[in-house]
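The structure that follows is given in the form of structure tokens.
Every protein chain but one is kept in place in this view of the complex.
Up next, subunit A:
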Amino acid sequence: MMIRVIKGIPLYCLAIVILMVTGLPFLIMTLTSFKGQMEFMTSPWSIPESFSLENYLLLVELNFFGYFANSLIVSVISVIIVIIIAAMASYPLARLKFRLNRPIFILFMVGMMIPIHTTLVPIFILTNKMGLYDSLFGLIGPYIAFALPVSIVIFTQFMRDIPKELEESAKMDGCSHLRLFWNIIFPLLTPAVATVAIYNFIHIWNEFIFALVLTNSSQNATLPIGLREFYGEFSVNIPGIMATLTLGSLPLLLVYFIAQEKIVTGLAAGSVKG
């Protein structure tokens, strides 16, 4: 489908200007990461004379991948739990009639407008009390809590569209709600699960404020915190910092290039429903 508001050369000019604005920072970041410090000083933004992997080797040496591992652990565990408990909560909200149905659904929905900062101090104190301060597990609770509203809205809307006849026949056979949910409803949710997983994974992978407040040691830091630590540590070694940023951005971009349509539609669906 084509929408031709403008055509020809102006169209290309506009498209290329936007391409430069969106793409150039990435290009410069990547190119600079292959430079030596001396070369950067003499000509900061030129194309590197040779592609040196020195900065990347330094990152490996400094255990940059520890941050990756932490982010991966936290994101994967949180997303799996969110999928299970959000789908469970959505089941009665979407398919059963009870008095508190609407109020509970609205209560969850309100969560989408609540600023994280409003919960920050109590969660900080709570996490300390639970002995989870500066641990990866301390992050999982808040991540799940703030991912629930969007996820429940997506699942509920999706489940409402599943025909009722399916479970009525199962009910005749004396099937319990639990079996009904696991064996009949949950397997039908695949598209919604994909949306919920993609949407939440991207947000949790890049999450910053909880990680900043609830962890302290480099050992338990996630990637966004790691990026800042390296930024402080490298101070004047700008190509080193660019290597950190490039490597830190790589995982999501790789996944994006592999499954572009899935990611884009997942994000769009997640945001609009939410």
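Here, a residue touches a chain if its C-beta (ideal position, glycine included) is under 8 Å from a C-beta of that chain, and two chains touch if they have at least 3 such contacts; residues count from 1.
Heads up, the rule we're going with is that contacts and distances are computed from a predicted model.
The unshown chain of the complex is recorded in UniProt as "ABC transporter permease", chosen from "FMN-dependent oxidoreductase (Nitrilotriacetate monooxygenase family)", "histidine kinase", "Probable peptidoglycan glycosyltransferase FtsW" or "ABC transporter permease". Residue-wise, the contact with the chain that is not shown comes from A:Ser271, picked out of A:Asn63, A:Gln219 or A:Ser271.
Among A:Val76, A:Ile104 or A:Ala170, only A:Ile104 touches the chain left out of the display. Within the whole complex, the absent chain has one touching residue among A:Ala145, A:Ala170 or A:Ile184, and that is A:Ala145. Against the chain not displayed here, subunit A makes contact via residues 1-7, 11-12, 14-15, 18-19, 21-23, 25-26, 28-29, 44-45, 85-86, 88-89, 91-93, 96, 98, 104, 107-108, 111-123, 125-126, 141-142, 144-146, 148-149, 152, 176-178, 181, 202, 205-206, 208-209, 213, 223-225, 227-228, 231, 238, 241-242, 245, 248-249, 252-253, 256-257, 260, 264-265, 267-269, 271-272.
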